[in-house]
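Structure provided below as structure tokens; questions to follow.
Yeah, one chain of the complex is gone here, protein chain that is, but the others are all in their spots.
Chain naming follows the written order as A, B and C, and within any one chain the residues start at number 1.
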Amino acid sequence: MVDLSQYKKDFPILSRTVRGGNPLVYLDSGATSQKPEQVISAEGDFYRKHNAAVHRGAHLLAEEASAAYESARENVATFIGAKAAETIFTKSATESINAIAYSFGNSDSSSKFSIKAGDEIVVSEMEHHANLIPWQQLAKRTGAKLRWFEVTPEGRLDLSKLSDVINAKTKIVAITHQSNVLGSITPLKPITAAARAVGALIVLDACQSVPHFKVDVKELDVDFIMFSGHKMLGPTGVGILWGRETLLNEMSPFLFGGSMIDSVTMTEATWAQLPQKFEAGVPNMAQAVGLSAAVDYLNKVGMKNLHEHEIALTKQMLDGLSQIQGVNIIGPVEIKDRGGVVSFTIDGVHPHDVGQYLDQHGIAVRTGHHCAWPLMRKLNLVGTTRASFHLYNNADDVIKLLDSVSEVQAYFKVKI
Amino acid sequence: MVDLSQYKKDFPILSRTVRGGNPLVYLDSGATSQKPEQVISAEGDFYRKHNAAVHRGAHLLAEEASAAYESARENVATFIGAKAAETIFTKSATESINAIAYSFGNSDSSSKFSIKAGDEIVVSEMEHHANLIPWQQLAKRTGAKLRWFEVTPEGRLDLSKLSDVINAKTKIVAITHQSNVLGSITPLKPITAAARAVGALIVLDACQSVPHFKVDVKELDVDFIMFSGHKMLGPTGVGILWGRETLLNEMSPFLFGGSMIDSVTMTEATWAQLPQKFEAGVPNMAQAVGLSAAVDYLNKVGMKNLHEHEIALTKQMLDGLSQIQGVNIIGPVEIKDRGGVVSFTIDGVHPHDVGQYLDQHGIAVRTGHHCAWPLMRKLNLVGTTRASFHLYNNADDVIKLLDSVSEVQAYFKVKI
Amino acid sequence: MELDSLYQAVILDHYRKPHHKGLQSGFDIQVKHNNPSCGDEVTLNLSISDGVIKAISWDGVGCSISMASASMMSDLLLDQSYEDANQILAEFVELMQSKGQSQGNEALLDDAVAFAGVSKFPARIKCALLGWMAYKDASSQLMA
Partner (left out) sequence: MELDSLYQAVILDHYRKPHHKGLQSGFDIQVKHNNPSCGDEVTLNLSISDGVIKAISWDGVGCSISMASASMMSDLLLDQSYEDANQILAEFVELMQSKGQSQGNEALLDDAVAFAGVSKFPARIKCALLGWMAYKDASSQLMA
């Protein structure tokens, strides 16, 4: 395994102390990652040197800003194996998913993107609210029916009813690439095969995959993917919507305004070419530039190294937790098809109280339903405690968490 | 007039040189403003010290991030005389306007926000595309009719047909507070009175007003306003949607996902209280904090001082341009109800060529249709050259522009 | 440890053996409140007659703070007049907002002054208030 310890010093926040004067052990990268100085200063430098409205000015700053913005797009596109024209800057994965759902809803009834009563939209029980509610609402607005894959007791997608769930009525299959609660990675092949067989379009929520392992849209055989910059060392306020060029060309845009037009009169407007068509208004330029710096950073570390590193930590965590009585791992215990997110519960202690105890010892985790409330209900849980990794974590962080979990039981006087 | 020259040094970009080795004379703040170091480092400090997903974590960083984000909201709300719960962070004014238009479109047919055939939506000929196309599209989706105020030859809103344009069928009046091309400030009183008389809701595009003079929503008597952070010394990637609490409470949300819910099952979701209801996903936290720093900065300068300063520069520019033969001011020549945006044309030279010449001399202006193409068509123009101010501009900038305009005529051998 | 000010023994006792937990029939009103950011839920049954809180029972899932708070609230409010209950509620809310500066009025809050420590943990204030907000909602609907 490659040693990634040299990188931690690039993240200023990781040298601060937190509650109780403890050094910060940040195990909440599944919610948002920390940022290296390289990303922070890329954003700052844009403002200090090149800031201007892109694609609009005749002046040098506007040229420089446009070049910075478009080369950020190239860089992010290359990172996921995509073409620049297909790579749309949004504010977040949440916006990206809603954008696609609204674009479907905006389509003429004659278009192949139009959704109507009798159509079906497929999701899963492990979706994040961001990849569930937009589809619930689209179904509600159009009269389409929402269907879903269930989750097995081990925390995997239950594909046993695949041919029932994806059927001739299916128009959209919207599925997560990796569960933000269970850590399980979706086996895409059978799902995409079933969707292709019935002509359904495939939307992949890549929020928990793109930041952690190599994702190449050419290999995925899906139609749209979305992810957020802030979970991949990048700034807040920027996300990506990728879609196949042919589809994006045919689809209605989502936000209307400046820069996304070809021509405008008082009563009519026509749309610009990709990618501008999907980017209305003065864009989040500095954040796009920051995201590009994050991509540079990830490339420097190497996605393969990053993934191996996280898998090693995950294995250490799963092994350690398995050995503590009264602790239940929520999600697959096997490392196969599993990412660096480990949810668990402690008998007799509510996750929120677990989190509070850990926080007192400098360990930042997430507790609760993780924006996957239907999954919690399904698993009969009020919530979990979740530790999630990124490149700056190390074996010591895992040991600290494991030690503290044992102490939690003592502190709350749990009988084991 | 108060001397604002002390502030210019806070803007790092203003000390750089541009084309031809010339010092930068930035006269494109109508497109986007430059940022003081205080704003740039507020964003950076958030990442370096407090970054975490807001409203979601049990840990100290999440507490600090939430406090920073919510106090940014309080600060921006106070700046416009609003309540925090009514002050929604979006990515831009463009998103804010689309959000309201979609919320109307998402409403049940029984709700008072529902738009249908027979209803009318009112805009004006001087709208920016961002406050025109979303309404065109809403009209198209619902069968409502788009109506508009015309523009007088002097570049003012033509209210002579007020009682025809706003009538019993009018459901929404969406109007700009200040034209980004003409500089004219909309006389709101007659319009709001007419709209109130027929029960129409009033949407105010405050993109060009909030960054330049004191705007207090309590005094405006409108229902929604929107503006972008990047035009008011703040970061890119953040905007504001303000709406009356009672209306926002009743309206459907626009983006669906995490943090905006009250409860979620596989088939149903209910919404959180304001403002979360309208903020799906991990928000643009660092940008909200940066915008708050911009508000602090503007408060320190004083909006009254800023406005007086810009008016003085505008007057100097209008006077100077009036004295150059072959130059036409596009917009009111009177300073009354007029902001710091000056559009002009030069006989015989295309605006793009004017802009290029000015750029060669370090002067950054905007040329073209300024995302107000219908206005250009109406005025029979292919475009204008536009100079626009902010607090860091000074009388020298105006003189440089005026001198260069005369040189443009010589360079392109215009016969006067 | 700072944490001990949050998890006072009396709080953990109520968490383990909550009072008035389990919904009783024969109520005037039932309300359900939740905390969407963490998923905690409380359902509250309430009866008020002649301006006096005659019955209060609740059920729910949640952390030690939310459950213990609902438990102590029920103890405190049962048999109080609506006015006195409102005073107790106001005192508790004020204590929660005190950022660790107040000890709480023991005459009004009794054991619930143990929640003083919660006010230093902003993320937990909503937990401590969950049951109280349910009561506030239910009682103001009844007395409207």
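By our rule, contacts are C-beta pairs under 8 Å (C-beta built on N, C-alpha and C of every residue); 3 or more make two chains touch, one makes a residue touch a chain.
This one's a predicted model, so the numbers in the text were calculated from it and none came from an experiment.
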Displayed chains contacted by the hidden chain, counting the whole assembly: A, B
Touching residue (missing chain; options A:66, A:87 or A:252): A:66
Selected residue (touches chain absent from view) among A:85, A:198, A:272 or A:399: A:272
Chain B, residues in touch with the chain not shown (by the definition above): 19-20, 350-353, 356-357, 360, 367-369, 373, 376, 382-383, 411-413
Footprint left on chain A by the chain that the document does not show: 55-58, 62-63, 66-67, 259, 261-263, 272
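Here, only the chains that are shown with their structure count from here on.
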Intercentroid distance (Cα basis), chain C paired with chain A, Å: 37
Centre distance in Å when chain B and chain C are each reduced to the mean of their C-alpha atoms: 46
Whole-Å separation of chain centres (CA-atom averages), chain A against chain B: 31
Residues of chain B touching at least two other chains: 56-58, 62, 259, 261, 263
Interface hub residues of chain C, defined as touching at least two other chains: 37, 121
